[in-house]
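Omission of a single protein chain aside, the complex is shown with its protein chains in their original locations.
Chain IDs A, B and C follow the sequence of writing; residue 1 opens each chain.
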Amino acid sequence: MEGLLPDLDVIRKDFPILERTLAGGVPLVYLDSANTSQKPQVVIDSMVDQLERHNANIARAMHQLGAESTEAYEGARDKVAAFVNASSRNEVVFTKNATEALNLLARTIELGPGDNVVITEMEHHSNIVSWQLACERAGAELRWFGLTDDGHLDLSNADQLVDEHTKVVAFTWVSNMLGTINPVADLAARAKAVGAYSVVDASQAAPQLPVDVQAVGCDFLVFTGHKVCGPTGIGVLWGREELLNELPPFHGGGEMIETVTMARSTYAKAPHRFEAGTPPIVEAIGLGCAVDYLGHIGLDAIHAHEQTITAYALDGLQSVPGVTVLGPLDAAQRGGAISFELAGVHPHDIAQVLDSRGIAVRAGHHCAKPAHARFGVQSSTRMSSYLYTTPAEIDALVEGLHQTRSYFKVA
Amino acid sequence: MEGLLPDLDVIRKDFPILERTLAGGVPLVYLDSANTSQKPQVVIDSMVDQLERHNANIARAMHQLGAESTEAYEGARDKVAAFVNASSRNEVVFTKNATEALNLLARTIELGPGDNVVITEMEHHSNIVSWQLACERAGAELRWFGLTDDGHLDLSNADQLVDEHTKVVAFTWVSNMLGTINPVADLAARAKAVGAYSVVDASQAAPQLPVDVQAVGCDFLVFTGHKVCGPTGIGVLWGREELLNELPPFHGGGEMIETVTMARSTYAKAPHRFEAGTPPIVEAIGLGCAVDYLGHIGLDAIHAHEQTITAYALDGLQSVPGVTVLGPLDAAQRGGAISFELAGVHPHDIAQVLDSRGIAVRAGHHCAKPAHARFGVQSSTRMSSYLYTTPAEIDALVEGLHQTRSYFKVA
Amino acid sequence: MSTDLDALYQEIILDHYKNPHHKGLRDPFESEVHHVNPTCGDEVTLRVHLADGPRGPVVQDVSYDSVGCSISQASASVLTDLVIGKPVDEAMTIHQTFLELMQGKGQVEPDEDVLEDGIAFAGVAKFPARVKCALLSWMAWKDATAQAQSDSATTGGDTA
Partner (left out) sequence: MSTDLDALYQEIILDHYKNPHHKGLRDPFESEVHHVNPTCGDEVTLRVHLADGPRGPVVQDVSYDSVGCSISQASASVLTDLVIGKPVDEAMTIHQTFLELMQGKGQVEPDEDVLEDGIAFAGVAKFPARVKCALLSWMAWKDATAQAQSDSATTGGDTA
């Protein structure tokens, strides 16, 4: 199949979990990568090496282990800076996950009554609730880009929505429910035109597309480690250096200070200003290794692979009677997550039958309730592929859906 | 030596890093455990097993890997609940570190003008700056318990400090600089008497003392994973269940919601209310394994070991001409971190000479600038032991200090 | 593997799913609650109508409207079969028995005398992710009943 990663077999060998069998001895067919990606051996090994040989606290430690850990941690920052093409390593702040990165922005960007924040109806809850809470605290207004019936952003009223009172325009690059790839550079330019900050949620984009913050022209961009083959417990906030240095501190604590007295404290510059306390050291090291791994394979190649698998999956799914795919039907306009309905069977029940065959998918609202509500759907089933997904796994899914229909007697 | 852990040799074998040699082939003498502890093999293995065999996102996943991960993550919560003797597992919230746990409280406990927060001069910056920022935001007053010359809390004016306008009394159980063990149950009772919340920073206590939140009678207690033989990226906030459920949400995002609509959202109960986004899954699992490991050895036995080593170290340090120990001089009144000065040599230079001999200590203000200022010291050298520390390592330190004096010609 | 599935999807469950009993919202009622499974979004709106009986209050009616999977739908249907017409005390005991079955990780032997069709859910207990589905309407019922009782207590009813 044209477009697949050339060494797919070799790549699969990098991921130990793919050899697992599940209850009944069936092999694992992991189609839940938009939820969290699997981890290559090299990432696990980098973490073990840190824990077994170099473990120490960073920055504050003067000894050799401290120097080694600091170098590894700050080296991970360099790798992530290169991964998103940041113009300076100081623009990369390590957070706990994408959710913390978004909340950091929602807590530190100043909003007041009369201001507004514009988000979209296809956001993940992390990019919704964080701003709902911020707008409530500030008495600001939350506005929403709507969606078209085919799952794209409805930009027809964009000029009214984004106006001179807009402080923030926050949007996802790739929807985790609809798969839609949004025109992020255009949206960033719209924000810029009115003097608002643009915030890009790249949680689903970073795993599968080349991310170039300078080309996008945004002010802030976030993603999460566990979806790019890294561990949990680590996320990334990228921001323009001068903007980060203008934001007030987020959490108070060790390492974010310049000096502390009983009367008052002064704060370090970015990135340290936003990294209070002992950061996720071994997690950052794992993430640095993960983005290196992805970079080595090549994000363009991974993107092509995802689109090939997605096209194949869209065809396969639509061959099953009763299946309705949500979101764009053209693989070129979407990422590798496909949510769908199967007439007469609830997503939980679909997922259960698939699971009995070793196929892991997600069922529910995927932390995107407003997007589900927009399409009048209470919940859906989502399959999501990644660089290790094979066409045979898609075949297994399609076969499993046929089986589901017969099990629930809707065939 | 009476009081040491009986199987010290066997315990040391559990920690792979202790076999390391450093530049020049010298063996590692790790005396920086108050900064971060080393990790036993069993903790590293539990993380590897999760990453290689069970990795999936939790709660939201219906498939077998998801069920396994959820069970392991929630199982870790049970283990931590048992570790601190919580009356319910719902009282254990996983955070990124102790710093995030303290900031969570400082952001969600409501303060207003006229209110006050009382902390102590021996707090870690995380338990200072978080409240400084909160008081600034709210127009509340920050008050401080002072310190006596021998490094104890000065409680002589406690009745004036903690009054009917006090909303929070926040204090460390064991000082990371002075080593002092504070009378936490008394302090919690003082807070309770005026209707204020008590917040215990157990970051240095949890590694080395039995922690029983019910016996302490406090409202909230925090500690950090990487100091109790767990990984970085994970911390714990324990709080009384009814109080946690009264606090407003902290971060908005996935998993902390009950439902999300465009108009408004409603929130889950504790602990999930405070665990927005994908939590540190593999880190929680590592932490669960770590507290099991400590529990298996026994916190009473670890405490006895620490006090024995501390007594031995206090003697050894005081045998070096020019050494002044900060904090209480009676091992029974302190934990296993000892900060000291050596006349005529700056802490950086001491640490450097020790490092050339493989001995890892910390030099600086240890994130406790106000406590240093209180004793008129700009920075100090700190040695800190843990369950794997041997008397021979203390001998090496003492020998290294003699060597330091001769190197800098102060002998 | 299909043995496993069949342990979960007992014929009884699928029957209740296809033909739920007592479904729909009805008057009169003393309390109405709305519960959600935050993970998957399944929802139930449930009403409780109590009446005075010779030995304390009786569950006169339980009516509901819900969206959800086969397990959550069938479980609501079985719940209504089991509690309607029973004294509240007895119904609470049934609730407790069902809860214990669900939280028993598949180790609890179901008591057919108490749970009737509810024993079909024994297999669900082995699927931790589905236990919440099975309990959704049961938790809603308990909540609604507690509300109805405390309302009647505050409005001076003598049913408590």
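The criterion applied here is as follows: a residue touches a chain if its C-beta (ideal position, glycine included) is under 8 Å from a C-beta of that chain, and two chains touch if they have at least 3 such contacts.
This structure is a prediction, so every number in the text was calculated from the model and none was measured.
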Shown chains touched by the chain that is not drawn here: A, B
Per the touch definition above, residue among A:Ala82, A:Leu243, A:Ala268 or A:Ala373 touching the missing chain: A:Ala268
From B:Asp154, B:Asp186 or B:Asp349, residue that would touch the chain that is not displayed: B:Asp349
Option from A:Thr259, A:Ser319 or A:Ser406 whose C-beta touches the chain left out: A:Thr259
Positions on chain A contacted by the hidden chain, ascending: 59-62, 66-67, 70-71, 255, 257-259, 268, 272
Where the missing chain touches chain B, by residue: 23-24, 26, 346-349, 352-353, 356-357, 363-365, 369, 372, 378-379, 407-408
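Everything that follows uses one rule, which is that only the chains that are shown with their structure count from here on.
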Whole-Å separation of chain centres (CA-atom averages), chain A against chain B: 31
CA centroid of chain A to CA centroid of chain C, Å: 38
Computed distance of Cα centres, chain C from chain B, in Å: 45
Numbers and ranges of chain C residues touching at least 2 other chains: 39-41, 127, 130
Two or more partner chains touched - positions in chain B: 60-62, 66, 255, 257, 259
